[in-house]
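Before I ask anything, let me first share the structure, which is written out below as structure tokens.
Every protein chain of the complex appears in place save one, which is left out.
Moving on to subunit A:
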Amino acid sequence: MLSIASSELIQVFRNRLILITSLIIPVAVSAFFVRQHETYAALGSLGYIAAIVTFTVAAFGLYATAVTTLASRRQNLFLKRLRSTAESDPGILAGLLLPVLVIAAVQVAAILTALAVVAGGPSNVALLVVAILATLAMLIGLALATAGLTNSPEHAQVTTLPVTLGVIAVTTWVGISGTENLAWLKRLLPGGAATELIMNAWNGGVAVTDSLLLLAPTLGWVVIAVNLATRLFRWEPRR
């Protein structure tokens, strides 16, 4: 598994397209939000900035990159080659996704640390970490499911749009308008409950037990995504 992960890491740094979409764009967007934090804090709250930054990295850095990587490794039969070895299927997927997952986690940590330094830190760090991990898990699951519907890395530019744009839209909606109205709808949409949880963790003022209930919809999406992935994921290109 670690052999695959280290070779993936080499490939990420050799492939400019992946490097730009997975590293530079999310960092640039996030840096913009951190720099303009007063504007966005006025629009929503600091917790909203934490949420939008997390989802920008998770949707573009993690989700879109993971789908592109899996589609590309399948298209050139690298997945088939890996399956000719003694490595198990979960080991292969874990090895392929570990580098993008670690890169995304490090990015989120770095950007949120920067936000905490310039604008003040979160009120509950542990809850924030849980919320971010749940978000990353949801998008990894969705990536596996989407990869099953994606024929090529080019095709990934289209197939990833519903989820990337969708979760960013939900985050913005929940982050700016809160959950006083249409609370259940907002919480059930993918990313809605996670956004509220990240905001609660950063802004404080909500009982931890109430916040933890918000994990349920996010974990529900993980289950749905993994379930879809087991049906949709393919190891070899269609003939």
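Here, contacts are C-beta pairs under 8 Å (C-beta built on N, C-alpha and C of every residue); 3 or more make two chains touch, one makes a residue touch a chain; residues count from 1.
Everything below uses one rule, namely that contacts and distances are computed from a predicted model.
Trainee: Can you pick, from "Na(+)/H(+) antiporter subunit B", "ABC transporter ATP-binding protein", "Phosphoenolpyruvate-protein phosphotransferase" or "Sulfite reductase [NADPH] hemoprotein beta-component", the UniProt name of the chain not shown?
Mentor: Its UniProt record gives the name "ABC transporter ATP-binding protein".
Trainee: Among the options A:Thr85, A:Thr113, A:Ser177 or A:Thr230, which residue touches the chain absent from this view?
Mentor: Only one listed residue reaches the unshown chain, and that is A:Thr85.
Trainee: Touching the absent chain: which residues on subunit A qualify?
Mentor: These residues touch the chain not displayed: 3-4, 7, 10-11, 14-15, 73, 76-78, 80-88, 236.
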